[in-house]
Structure formats: C-alpha cells, structure tokens
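Note that one protein chain of the assembly has been removed; the remaining protein chains are unaltered in position.
So, chain A:
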Amino acid sequence: MAALIRGLRAGRVLRGLGSVAVQGTLSPQCSNVRRGFHRAALLRLANDSKSDTSVPPPSYHEVDTAGESSSSSAHGESSEDAQPNTSFQDQSGEHGEDYETEEQLQARILTAALVYCVCVVNAAPSESTGWRFTTNHRPGFTDEMLIGRCLQGRNCISKKTAEFLRDAVEMRLRMLIPYIDTWPRAMSILLLPHNIPDSLKHLSTMVDDIWYYAGDRSTDVNWYTRRAALTGIYNTTELVMVQDSSPDFEETWAFLDNRIKDVVNMANTAKQVQATGEAVVQGLMGAAITLKNLTGMNQRR
C-alpha cells in the first residue's frame, strides 16, 4: 500500500525523466518486456492480495484492461496525484469500499508507470543519449514501490527484515538482467563527475526506500549505519552481477546471501558487545561498592 503511494511519486519523477528521453517508436522487444512486466506485476498484486487478509483482491480483468488502456495513453499523467503519507503497516478493516477503490486506482497507475519506465530504457546507448539512458536505468522508486507492494505483509523482525532486504535487492538487480551487457557502460556514465550528484541521490533514495519498507523507523545513528551497509551490499552485488556468467546469476544471489548474513551478524555482534559492556560496567560498580564497604569508607559517621 505504502509502496504504491511511493509509486505515484515515482511516476512523477519518471515523467520528468522520461519526457526527455522517449523518442521514436517502441520496439517489439520493448512491448514483449512490457507484457512480461505487466503480467508479473499483476501476479504479484494478486499474491499480495491473497496474503493481505483484510483486502479483497482486485479483479484481474478490471486491472488488466485499465492497465492496458492507461499504458497506451499519455506519459504518466495519471501520476499527478499528490503524495499522502503512508506507513509500513496497513490495517484497513473499517474502510472497505474506499480502500478497494484506491487500491484499484493505484494498481492501474502502478502498472502504467512501471510499463512506461521499462519502455523508456530500451533506447540503445549512444553518446548523446548516454546520460538519459542511464538515468532511466535507475528506476529506483518504481522498483521499491513494487517490492514494497509485494512484500508488505512481512513484519519487521530481524530475520524477516534480512529476508526482505535480500529479496528487495535481488528484485532490483533482476531488473538489470535485460541490459546486463551494456550495464558496465551505464555504470561508468553514472560515475562521471557531473553525474555523481544525481546518481548518489538515486542510490540514497533507493536504499532509504528499501529500509523504510523493511520497517526501519530508527531516529538515531542506526539510520546512517543501516543505509551505509545496504549501499555497500547493493554496490558490491551489482559489481559481482556484471561479471557473473553462471545460469540465472546464481553466484550473484549466493554472494548477496552471504553479504546480508554478514551484516546481520555484525548487527547482532554489536548488540552483544553493548550488552556485555553494560554488564561489565555493572560488575565494576559492584566491585567498587564492595571495596568501599570492606574498607569502611561507606559508613556514615
């Protein structure tokens, strides 16, 4: 739910980006990818609806036809809607009709925006369009919108959080698979000095989104350490993926698994160290008081 709202914002961003880059006709490859994404999105919506007990699943036909018609229409104008704030947990028992209507509306917008995003990135990389091509290669918002929508049912306990992070990063990296051959070139374009502010902003927004939908609501230095850790994981996994030749990138997912385990272990270790430190301090205080008692310094005279 929250993720869909983010998708509206994503659509607005994409509209700004895409209006620069979309030119010419859509290739047949594009429309196949579009259809694939469309089906995937609908399937995910259906799965999520089944797991989301309080919401009746939207009808396939309605979303399907609505999606098709809106995707063939103008560029993401449906994403003009303003952004209400939503949070990770949704309890919608009391608002049956409104909720469903909003869900269906947003499902339509979601599929339209996502489809639009995919089609845009099919332009062949060239010197002049290199930057715009790469910009559209980072559909950060849309991904997290979809990811959040799919995986929203999970609670934010640490094991599930780790799974959510893993699935989110995997899902995001899988979107690179169709373009994996030209992706190194795109990465180098992103690292050009005059592109770095924008690419950093994309990356940080994406990582922030993933943590937000994983349930992170921290307001202390953990906010920074978590995002830094996930940025490291994402970047290294992306690099591994680019030179991975195993079937369906299995080695990349194994690498990702190990990195996420590392981060979880480190977090647990940090907690243990803190607990041990506190226990040690308590012990020292106790020892000091015992000493004071033994030497008679604690008595009042």
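In this section, a residue touches a chain if its C-beta (ideal position, glycine included) is under 8 Å from a C-beta of that chain, and two chains touch if they have at least 3 such contacts; residues count from 1.
Just so it is clear, contacts and distances are computed from a predicted model.
**Student:** Can you tell which of "CIB1 protein", "SAGA-associated factor 11", "Flowering locus T" or "5-demethoxyubiquinone hydroxylase, mitochondrial" UniProt lists for the chain that's not drawn?
**Tutor:** Per the UniProt record, that chain is "5-demethoxyubiquinone hydroxylase, mitochondrial".
**Student:** Which positions on chain A touch the chain that was left off?
**Tutor:** Interface residues of chain A facing the absent chain: 1, 5, 81-87, 90-92, 95, 98-99, 101-102, 208, 212, 217-221, 223-224.
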